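All protein chains but one are shown at their positions in the complex.
The block that comes next holds subunit A.
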Amino acid sequence: MAFAESQNPLRVYRIPQSRYIDAVRWLSPVSPSDRFAAIAYFDADTNSPSIEIAYVDPNPQSSSPTLTPQSSWTSPSRISSLRTAHSTPQPLLAAATFSGSLHILASDLINGGVMESEATVSQLGFHSGPVSAVDLREGGTECVSVGEDGRVNLVSFVGDSSKLNYRRIFDSNGLVGYTAVKWASPSEFATGGYGFGIQWWDQRTPGGPVLQFKGNWCQGKTSGIVHSIDIHPSRKHTCLAGGSSGTVFAWDRRAAQQPIVLSGAGTGEAPNSLLSESEVWEVQYDRYTRRSNIGNISSTRILPVMICSEDGILAVIEQGEEPLELLAEPCAINSFDIDRQNPSNVICSLEWESLAILTRS
């Protein structure tokens, strides 16, 4: 297994937070030197969940980055999923909770990062039980939420209506539970769930998923749950998914029901160097690449992928190459985010109540 330190310099800073971190996301900066992050906290001492906007000073005198809280919003329940839309200077946040509500927050980064709740959906019947995942459409005014209750809801918000309206796209009545969701285009999105299944949805074709990726490719031996999905804007035909047993795979919609397994135990084919055997909590395409042009990579090849896992691994996987391990922590890495504007910066949340900020150069 390759270690990052030997190949390219990597600086890692761990910042203790004294609170559990449920989710962490970068916010798109106002100016190139600014860094803001949205962090969903849970304070176990007072039992209070909140979302904070923090200014990340990458290099103060003390040579390690500092977090300066800018504003805070108290959530009615713990955050199960947090997404940001990259619009400046008022980035939008969509936060889903374990009590089944959805909150749209707007943060004004120019005026001191003040955060306001724009709108909330918390009606009975929106979701029963926790919302397991939410995704905010890029620059758009819609978000999609899914839950293990089998509901897929589309929430549109325009202007200043404080009560959000939602539309039920599908309800499986609990026969199928969804645990991950990601927009692919303004009308299409993908969901993931139990048994490594992925569903492809198109709003223009209502009544159910238009395509299903059968999860039983691993013959029931190491079946698991999809925890996270990513779709690259230039490769909309491919869904990238990460889940149980260290499994990271891609599903090319144009191809048959056979997945491209990037890492994990259920391969059976040429033994990939096993990166992790535990849950892969999050996957994202890694836009930070040493190659100058993504276009040079053949369209059948999967782009580089970053993952984080329960056994404390943060790594970059490239198809057919040795994975590059960035972090190996003694505790779980529960979520991470790659800075869109400056992909060399990665922020991740560690199980032991701390954040880690990585700078690749």
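The rule we apply is simple: a contact is a pair of C-beta atoms (placed from the backbone, for glycine too) under 8 Å apart; a residue touches a chain by one contact, two chains touch by 3 or more; residues count from 1.
Methods note: contacts and distances are computed from a predicted model.
Chemist: Between "28S ribosomal protein S14, mitochondrial", "Glutathione-dependent dehydroascorbate reductase", "Nuclear pore complex protein Nup85" or "NADPH oxidase 1", which matches the UniProt record of the unshown chain?
Modeler: The UniProt record for the chain left out of view names it "Nuclear pore complex protein Nup85".
Chemist: So which of A:76, A:125 or A:174 would be touching the chain we can't see?
Modeler: A:174
Chemist: Which residue, A:112, A:125 or A:208, contacts the hidden chain when the whole complex is considered?
Modeler: Of the candidates A:112, A:125 or A:208, A:208 is in touch with the missing chain.
Chemist: Of A:49, A:65, A:113 or A:150, which sits in contact with the chain we cannot see?
Modeler: Per the contact definition at the top, the residue touching the missing chain is A:150.
Chemist: Which residue numbers on subunit A touch the omitted chain?
Modeler: 16, 18-20, 44-45, 98, 128-130, 132, 148-150, 170-177, 179, 193-195, 197, 199, 207-209, 212, 214-216, 219-220, 223, 225, 244, 277-279, 281, 310-311, 330-332, 334, 351-353
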